[in-house]
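Report on one structure; see the data block that follows.
For this depiction, one protein chain was excluded, whereas all remaining protein chains were kept in their positions.
Let's turn to chain A:
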Amino acid sequence: MNSVASKRLFQEYKHLTTDPPDGITAGPVNEDDLFIWEALIQGPEGTPYEGGIFPAELKFPKDYPLMPPTMKFTCDIWHPNVYPNGVVCISILHPPGDDPNHYEQASERWSPIQSVEKILISVMSMIAEPNDESPANVDAARMWRERRQEFERRVKADVRRSLGL
């Protein structure tokens, strides 16, 4: 039993169950392994993602919360900061310390005082407001910048399809 990480993850699970943030459902896929979670994030209102539900998988390292988990959407999501394979690129998921490229403040990056809840809320606001500076999906970023209407049409079509309509 990996006690520190497991205890902390269990506490976070409990907190997210009893007091979940709006539009977020998250928990371990199977309680026997607390290091793999599934999260559902609702598309933020007033964005082309509105109405959609985006499932993602979170994988925690054994030395959590010292090191951050990785997060990967398991659905199609056309977004400048999500790699085509679903991996999310956001500063809160980057290991602690200063960014060697000086793009990000140390305070934006992962630290043990962050939490799963904060990650999911950050990802939700990232969905609403893409960060154009360090695109993970270059094609999506270019479309977002240059052909916004086409970008929104594509996202809306994905959302509709994901709901089986």
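Convention: contacts are C-beta pairs under 8 Å (C-beta built on N, C-alpha and C of every residue); 3 or more make two chains touch, one makes a residue touch a chain; residues count from 1.
Throughout what follows, contacts and distances are computed from a predicted model.
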| item | value |
| --- | --- |
| Per UniProt, the name of the complex member that is left out, chosen from "Protein ISD11", "PRELI/MSF1 domain-containing protein", "Coupling of ubiquitin conjugation to ER degradation protein 1" or "Actin family" | "Coupling of ubiquitin conjugation to ER degradation protein 1" |
| Residue of A:S6, A:T25 or A:N131 touching the missing chain in the full complex | A:T25 |
| Interface with the undisplayed chain - residues on chain A | 14, 17-20, 25, 27, 30-31, 38, 40, 42, 51-53, 55, 74-76, 86, 159-165 |
